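Only a single protein chain was left out; the remaining protein chains are all shown in position.
Then we have chain A:
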Amino acid sequence: MSQEHATESAMARPPVTQVGAVRWLRENLFSGWLNTTLTLLTIYILYVALPPLLDWVIFNAAISGTDRDNCTYAGACWVFVKVRFWQFMYGFYPEPERWRVNVVFIIGILGVASLLTSRVPTKAKLIVGVCMLTIFPVFAVVMFGGGVFGLEYIETSQWGGLFLTLTVASAAMVGSFPLGMVLAIGRRSKLPVVKTFCVCFIEFFRGVPLITILFMASVMVPLFLPEGLTLDKLARAIIGITIFNSAYMAEVIRGGLQSIPKGQYEAAHALGLSYWQGMGLIILPQALKAVIPGLVNTFIGLFKDTTLIYIIGIFDLLGMVQASFRDTKWLGLAFEGYAFIMLVFWIFCYSMSKYSQYLERKLNTGHKS
């Protein structure tokens, strides 16, 4: 009896030989001749490439000082980035007024953070969400631009750097997401006029390069606007990016809508929910959840695409860095500048990716229908 019991409890755990670091190495890195070759090759490549890269980035790099003379030619010259750092952040926004940008961003970050964490109750989130979508944009425009309440007027051409990149990206994200939802639902509508309009809209804007839209927005649109009505170039660029990305967003969301079984629509109808109630409470929450990876993909794409506005003469982060290359004092430091841009964009995009993974885990209710 006791012997039987002993075998049973022994069976409950894996044999000791099956665990441990050696076991893991053998199974994952050296399980066969192909795997072993690949492992060795990878080690060799890292051995060859990593030391010089680390030397350039860290060990031989210059970071102290404020002058070109502090640069060494053996490694990167981060002095350049350090000296120009605040310009990369704010563009030509006058230094004494930068607190205005900071205030808006701190409020914005707090607002977004409270929407993203699960600790804030839903009711409070609703209030914050509505404020973020209505009052906050107006507040941001007033603070950035000024000209009222004794705030000095600052033209949009002076806005720049990462601050502008983030402003353009958030405005375009907030705009293109609902627009994409409407287009996706419209494309599946039974009403021929609505459906045709949405199909044409999506297919047109998805079919042309973003850069042409930006050129049109900056050059052509002012010609078509009625006399006396002007729209700031930056605003036109944001609208262009919004429309362009809403077409992509619409197709991603449509994919989600198509993955929802017909029974969900029928159950919603049978309970007496109206079309829009069914959409908002039953279909869209499931459809959006199903396409989180695709949506985040589009968001990340949008965020990086904002760098194209540099071409129509708006100095976002990329534009500011590139403009600073022309400074004769700092010629030949493009690598450092681009590396800095890469790092900044990577931090933002990787955060978005991480958040989406967290969201997927949180929303997983263990049901695949």
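One rule holds in what follows: contacts are C-beta pairs under 8 Å (C-beta built on N, C-alpha and C of every residue); 3 or more make two chains touch, one makes a residue touch a chain; residues count from 1.
The rule we apply is simple: contacts and distances are computed from a predicted model.
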item	value
Missing subunit (named according to UniProt) among the choices "dihydrouracil dehydrogenase (NAD(+))", "Sarcosine oxidase subunit delta", "ABC transporter ATP-binding protein" or "Fe-S cluster assembly ATPase SufC"	"ABC transporter ATP-binding protein"
Candidate in contact with the missing chain, chosen from A:147, A:285, A:301 or A:332	A:285
For chain A, the residues touching the chain missing from this view	261, 263-264, 266-267, 269-274, 277, 281-282, 285-286, 289, 363, 365-369
